[in-house]
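The other protein chains are all here in position, but one chain of the complex has been omitted.
Now for subunit A:
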Amino acid sequence: MSDKTVSDRSVSDRAAPESGPAASSATAPTGSPRPGGAWALLVSELTVLFRRRRTWALLLALAAVPVLIAVAVRLSSQEPTPGRGPPFLDQVTQNGLFVAVTGLIVSIPLFLPLTVGVVAGDTIAGEAGLGTLRYLLAAPAGRVWLLVVKYIGAAVFCLAATLTVVTAGVLAGLALFPVGPLTLLSGDTISLAESFLRALLIAGYVTVSLLGLSAIGLFFSTLTVVSVGAMAATIVLSVVAQVLDSLPQLDWLHPWLFSHYWLDFADLLRQPIDFTSFGANALLQGGYLLVFGALAYGRFATKDILS
């Protein structure tokens, strides 16, 4: 959580015109277009996103997941039995770092898609609902650039969300359990420093996993002015995809579902690291981004803004 505050602060500082590197690099005279003026909207988007109380509420709810797990395990008198409860739960008492991993595994099916659905579903529909969309476009922000900025905002939120779970998990683990060199699934042992890197790598994997869902949310968001509708549709779709992924009768469909590789980050806990599932996941998410990005563009580029 603490790193979040710092990045938020630096963003809003850059938005301030009198100070910061952006101001000194702006050399064009007042009133004439200067290159890079378009980035101001991205900075503003991130500032607004992370200044919203709703964003903080979502991140706090996510942070609560690993903390609750850690506290429950710590307070419970009996050791977690291997094979019961979420994967890695039994390892938590040996090494507190596993709180972060368990927290992610618990959050992936519902909590993370939920928060991402809220942010991605709100991107365009939220602006349309407030009426600010017409003022952004009349500024003019440019429709394509606005879509890109909105998507980047959603992607940054995905990263913030997974980092929040991991950071809260690591902190809770450090506070409540012994932490030391980590024994991997392959039996090798890595240093504490390297295990932090592995935790970040897993956060990166989960972030990439959510990029396809973000693109779907962006597309739904261009269809309506009621952002709750776009949010709900995105979240429902993420649940449907996981249900379909669990039906063996639909084997042929599974590799095409955006949720198919969501939990396959165990390969990152081996020595040497196996990047196969990371690559397959990235490719799949890239495909979803391309398809739903194109759909969103097709819908939004010519849409009549009547809200």
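Methods note: a contact is a pair of C-beta atoms (placed from the backbone, for glycine too) under 8 Å apart; a residue touches a chain by one contact, two chains touch by 3 or more; residues count from 1.
Going forward, contacts and distances are computed from a predicted model.
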Options "Heme exporter protein B", "Thioredoxin reductase", "Multidrug ABC transporter ATP-binding protein" or "Multiple-sugar transport system permease YteP": UniProt name of the undisplayed chain: "Multidrug ABC transporter ATP-binding protein"
Identified contact with the non-displayed chain, of A:P86, A:G142, A:G229 or A:G287: A:G142
Contact with the hidden chain (one of A:L68, A:V239, A:V291 or A:I305): A:I305
Subunit A residues touching the omitted chain (full complex): 15-18, 22-23, 26, 28, 30-34, 37-38, 40-41, 43-44, 48, 51-53, 130-132, 134-142, 146, 302, 304-306
